[in-house]
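Handing you this structure, nothing more for now.
Note that one protein chain of the assembly has been removed; the remaining protein chains are unaltered in position.
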Amino acid sequence: MAKKKQPPAPDISSVDVEQWLHMYEQMVKIRVFEEHVNDLYRSAKMPGLAHLYIGEEAIAVGVCEALNRDDYITSTHRGHGHCLAKGAEVDRMFAELLGKADGYCRGKGGSMHIADPDSGNLGANAIVGGSAGIATGAAMSIKKRNTGQVAVCFFGEGALGQGLLYEVMNMAELWKLPVIYVCENNLYNEYTHYSESTAGDFMARAQAFGINCVEVDGQDIREVYSVAQQVIERARRGDGPTFMLCHTYRFHGHHVGDVNRSYYRSKEEEDDWKTNRDPLKTLSEWLIGQKMAERQLFDTIEADARSEIEKAVEYALNAPYPDVSEVEKHVYVE
Amino acid sequence: MAKKKQPPAPDISSVDVEQWLHMYEQMVKIRVFEEHVNDLYRSAKMPGLAHLYIGEEAIAVGVCEALNRDDYITSTHRGHGHCLAKGAEVDRMFAELLGKADGYCRGKGGSMHIADPDSGNLGANAIVGGSAGIATGAAMSIKKRNTGQVAVCFFGEGALGQGLLYEVMNMAELWKLPVIYVCENNLYNEYTHYSESTAGDFMARAQAFGINCVEVDGQDIREVYSVAQQVIERARRGDGPTFMLCHTYRFHGHHVGDVNRSYYRSKEEEDDWKTNRDPLKTLSEWLIGQKMAERQLFDTIEADARSEIEKAVEYALNAPYPDVSEVEKHVYVE
Amino acid sequence: MSTSNSSGERIITFGEAVREALAEELRRDETVFMIGEDIAEAGTAFKVLTGLVDEFGPERIMDSPISEAGITGIGVGAAMTGMRPVVDIMFGDFITLTMDQMVNQAAKIHYMSGGKFKVPMVLRTTLGATRRSAAQHSQSLHAWFSHVPGLKVVVPSTPYDAKGLMKAAIRDDNPVAFFEDKMMYQTKGHVPEEEYVIPLGVADIKREGTDITLVATSSMVYVALDAAEMLDEIGISAEVVDPRTTFPLDKQTIIESAKKTSRAIVIDEGYERYGVTAEIASVIADGAFYYLDAPVKRMGAMDVPIPFSPVLEDLTVPTPQSVTDMAKMLTGVV
Partner (left out) sequence: MSTSNSSGERIITFGEAVREALAEELRRDETVFMIGEDIAEAGTAFKVLTGLVDEFGPERIMDSPISEAGITGIGVGAAMTGMRPVVDIMFGDFITLTMDQMVNQAAKIHYMSGGKFKVPMVLRTTLGATRRSAAQHSQSLHAWFSHVPGLKVVVPSTPYDAKGLMKAAIRDDNPVAFFEDKMMYQTKGHVPEEEYVIPLGVADIKREGTDITLVATSSMVYVALDAAEMLDEIGISAEVVDPRTTFPLDKQTIIESAKKTSRAIVIDEGYERYGVTAEIASVIADGAFYYLDAPVKRMGAMDVPIPFSPVLEDLTVPTPQSVTDMAKMLTGVV
């Protein structure tokens, strides 16, 4: 799919180096977090499976950087990046992934259901496309309560197969709801290339409803952030929803257990993205080239992230499981 | 919605007067049939409700005229016109509407579920948009069996609210299935104007999937027929699905009981359509203007239709109800 | 259109009672709003909501596209973020389209989030046959929601109950499905002027008796009461217990009654097999085991798609006569 020249070249001149470095930190945090998730799986310390966000970090971070803490997001099965970018703490994230009582959902949700009202995270969702209604409803609630918030709905391009998305995009535009549909096109629905599952044009699917549409290089956080900022402000102003198509790639398998991938995508393709379109590298190289930062700084940032995350893993591994009485709690609000 | 100049001016020169008159007969048959349905309701002789097709006749007849008997259609709650146009007999239609054993479905389906394998009618459907999957599946079956048939899916513009439609349009285009989605935009979803329920552009909703799209004046059977023929041939050739948007109007209420309509549409609007855009009048006036037929002929056609239909009503009123043992029959194929 | 009976009590219809409950809650709590198809000017297909839009405006009584999944999802998101939506699904048969949003989302969010989010929404819909509406507009599918932890299910039988239970449902912090028998909208009953709320989960003994317990839901309560009258004439004293909610289910009241009478029939308009009657019958058979003089009998809708033909449709639903016959058999009066 050829990239269209939709959004005007983003204006990033107002972003200072502190902010870029903060975004880099966030991306590194996600990257290192996910590496540890993978390790936990491989060492059989984590129950179940997990879907890693590595390679796609610029999208979650770039979009969430443009949000306020009380803005809402909804997320997906591949949700760790969104949760962290929106402000979740790594220790309680790991605790959740390990089914511990201190996890964000008291261990009851796990990898695919992390939710956190404090950071505006309405929840990851294990139903592909399943959160499109929730995000749109949150946007309706915002409008009714007149709070000036926005809601962001993250989803993979596979969700374009779900009818629900079209139902709610129609209503979002009809009622000019402050919701941003962020489509992360990482080329694959599980093990199937999107071209085998998706006819026609991605952008046109939202344009058909009259929705504002923008397309960005999801590997370049400068573009993601500045475009996100524009469309989020537009939504806040009351001008309605945006569909934001982000081109990206997951560097790992569909989930941690998806190791032999050659039957659906080539090693060359993977290497090409990892080498030439790594969102972390893209940002750090640019900052270095712009003389806004020195290479060594990025090593420090990464080292800091590693030590924070190692501590968090340690904490989570040692944390207690929920008491068995928890199993029947929270079925209903009393 | 402004009419687009999509399809090339249809070529109708090859249609001879016999065929036009046949189409006229079909339209009159539907018109008179529906008038009698209304009477049956008002005289409390028909159980339940019915949704009249009066005003929209040119669409069903124009499309079905371009189909072979073994081609498939699926229909809607407003389905009598489609069934008749595809070849159903009036007597067994009335029998079905009255719940009689000789009805097309042994009285078990009623107005909203008439189905008839003999004429390729896969069934009316009381779930808005509910037959989109069936029609698309029939088209897949055609392709697999390699029979050269086509499947036509009739639906009202209200069905654009149903996610299923988008799911199957995507697959129809992906796999180039021989299916025509005929959207009858009669301006209202029950008592709500489509502009209050439908954001953006109708045609764009199918174009987004790469589907061939055409738009016609649904009150002019010349246009409906010739465009239908083109897109049906295209589907038969294996070139894939078409979305055919037909602009039309229902002259009566949403259903037979919807008599006081002023709260959602004006008498003037109704009168305008009835006076200036009656599909029967449009065709007959044109044929007279072209000197292809004389006015009196149309009176004769109508009189013949009336007497056939009166006989059919009589027959159906006197026909026996199904035996009570029928209630537990046909739940499963034995 | 309220009247009063001889003892000066105010008498209104079931439909009016539902409308009153909604109006009072809309007035009391500005976070309450309604969304559904043709609910505003049209006041729903059954005209139950007539007038609400005049008082509360189109922002709180929102007409939606024909998108059952979409509006349910929007309800979930709005409920999670501070609103109390009442989602109107025109016919109970269409809950098929809401199952993912109700079951995988609404029902589980409180639990999956470890108690952090709640979903205070009401899904209001219908049940019941014998309206000559055929197989896709006549089902009573409340057993499905009753099966799902996280949901509550209300099946009111009288105007009094409908009003008090609807108010409780709206105030409940959990997702509640509220099923109204569409044949009961004109049923009249006493409803006081003063405000009251009926807690969910408390059965009501609609008639006291000593020889047999008839547990009946929704409109089947009237069938049971009529049967009780017929039984009275032959000296059998029937107690009629109305659970009012299938979840929470007031097992104690039901079991106590069965223990007292030592015989029970469970009557519900859903399909008999794997339906509501199975649950309640097995609750009784277990809880009153040592008191029962005869097996607990179940009378649900016949296990067939609802036929259109009146002569067949009427056979599918329990009647006072069929309940009387069953009771006579159980009590050994032949």
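To keep things simple, chains are lettered A, B and C as they appear, and every chain counts its residues starting from 1.
To be clear about the criterion, a contact is a pair of C-beta atoms (placed from the backbone, for glycine too) under 8 Å apart; a residue touches a chain by one contact, two chains touch by 3 or more.
In this text, all values refer to a predicted model and were calculated from it rather than measured experimentally.
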| item | value |
| --- | --- |
| Residue of A:Ala204, A:Met292, A:Leu317 or A:Val331 in touch with the missing chain, whole complex considered | A:Val331 |
| Of B:His51, B:Lys108, B:Arg205 or B:Arg277, the residue in touch with the unshown chain | B:Lys108 |
| Touch criterion as defined above, residue of B:Leu52, B:Ile127 or B:Val214 at the omitted chain | B:Ile127 |
| Selected residue (touches chain absent from view) among C:Val103, C:Val154, C:Ile170 or C:Val240 | C:Val103 |
| Positions on chain B contacted by the hidden chain, ascending | 72, 74, 103-109, 113, 115-117, 122-123, 125, 127, 130-142, 144-145, 151, 163-164, 167-168, 170-171, 174, 329-333 |
| Absent-chain interface as seen on chain C, which is shown | 93-94, 96-97, 99-100, 103-104, 107-108, 111-112, 134-136, 143-144, 146-150, 246-247, 249, 270-271, 273-279, 281-282, 285-287, 289, 292, 294-298, 303-305, 307 |
| Positions on chain A contacted by the hidden chain, ascending | 47-49, 99-100, 105-113, 125-130, 158-163, 189-192, 196-198, 263-264, 321-322, 324, 326-328, 331 |
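Note that only the chains that are shown with their structure count from here on.
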| item | value |
| --- | --- |
| Farthest chain (mean CA position) relative to chain C | A |
| Chain centre separation (chain A, chain C; CA means) in Å | 41 |
| Inter-centroid spacing, chain B versus chain A (mean Cα positions, whole Å) | 46 |
| Touching two or more other chains - residues of chain B | 160-163, 196-198 |
| For chain C, residues that touch 2 or more chains besides their own | 64-65, 67, 69-70 |
